[in-house]
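Of the protein chains in this complex, all but one are displayed in their positions.
After this line comes chain A, so read on.
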């Protein structure tokens, strides 16, 4: 079975194509959104989703969130035992595996193939790492598609009609993408994409922490200072997230924390928050301008502004969008569901699903790709490290382009081609994708080397170098460091992930409830705290008795009580 997965910074979701429609699959907690959070304890026991997110407050050193920000980098997160060192792709694989489990539980078949969405502005390394995460979770990744493209599919195929260009504004937890898409005669065509893969809801949280933290007072500050860094971060992030959600509804909200059993709080007004966010709001503009300019479309030609991503719920962001375009955005798609639904549509397309026979998608290369060149200026000085684009950003894919270069020195034995991606004039500011050495015949400078870049619909770049004089050809499929490692070590990592203990599915609700109660225990003080502690002990003893009906009953009661007091929770 082929499934569609939205692997988000904050939340992930999975959907499948069945009976001519895309359906979201619920997780064990009957939710369609699974928080992208992972927790691993010293014994190798793991939690994924809401339970892991709740453990962030109680066990910050064992819990990771927002790891999508680090995907494709060398960043290592240490969780659980001393040997528990995880890359973002490993943590993502754990989330993916949980989603696969959900699909298996819902349909009775374990899926083996997937379409996974990535931010349009994800670079090649980030894409490769995402693909590996899928493989680590035991999935063959049939295609990676861009999140705004997926959202556009979900939005545009609602009525199967033609649509003049519309803009998808996708602000997620950690990434920001803009795509301009149009639809006609069953063609879904992305005209341009642009983005910032380091901007998202998390940055608004940090901004909130920045303004609220000093207002908590000296005592709170000294308590925070004496706290382990990961715990401090976790508490502040959770408080900020809660405050930010509250600000969506009202003009002021409390930012409150319990430190060493003592409550602290301050109030943040919408006005103060908006002012603090101005630099982030300013950064939303550039990708929009770039996308519009790249395809030559003016704002009054856009038929709709479609909002995707949880962070677009923030009034400060909506206000900025309304001002940017001089009209209200379209709120017809569910900002958290559209991407996963679009991924399922793409999955349906690949599987030639019913009702999708006549649909074609064409996307663009979201960034410029080229090679490093040197240049001799008029004073004879050599400038190295200049970027010479071969495929320009926002070229329709697939695309294949050739360009010829010449050798710089006499009797130069070979030419080293460094392949880069990015928009900077100097290669050092771009992302290195790979290298290729090709020998050239001896002789004077100026020997020709032809370089061909081929970029396919899946975002795979292939580089061919050709020396016409010797007719020597060399080919480089851009593979990541990690991809070059042998299969055995990949298998080893996959096994390690599989070794992690996962709670049986029928226990998932209990586990999540205990994690939630523990998080609340942490956030209250005084008698309420003791009360919660008592309830956790009672519930655990019911679980130990292993009487399913008693467990279900106790769980419902416990959840109801927690729901009630959660209304007053400072966290």
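Note that a residue touches a chain if its C-beta (ideal position, glycine included) is under 8 Å from a C-beta of that chain, and two chains touch if they have at least 3 such contacts; residues count from 1.
Here, contacts and distances are computed from a predicted model.
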| request: Identify the UniProt protein name of the omitted chain, choosing among "Carbohydrate ABC transporter membrane protein 2, CUT1 family", "Aspartyl/glutamyl-tRNA(Asn/Gln) amidotransferase subunit C", "J domain-containing protein" or "2-oxoglutarate oxidoreductase". | output: "J domain-containing protein"
| note | Given A:47, A:176 or A:387, the correct residue touching the omitted chain is A:387
| Quick one: which of A:286, A:435 or A:566 touches the chain that's been left out? | A:286
| field | Contact partner of the left-out chain, one of A:112, A:406, A:475 or A:541 | value | A:406
| query | Pick from A:78, A:351 or A:373: which residue touches the chain that isn't shown? | reply | A:373
| query | Of the listed residues A:43, A:326 or A:527, which contacts the missing chain in the full complex? | reply | A:326
| Who touches the missing chain here, A:110, A:210, A:360 or A:409? | A:360
| said: Residue by residue, what part of chain A touches the chain that was omitted? | reply: 184-187, 282-283, 285-286, 288-290, 292-294, 298-299, 323-326, 358, 360, 362, 368, 373-379, 381, 386-392, 395-406, 423-426, 429, 446, 453-454, 456-457
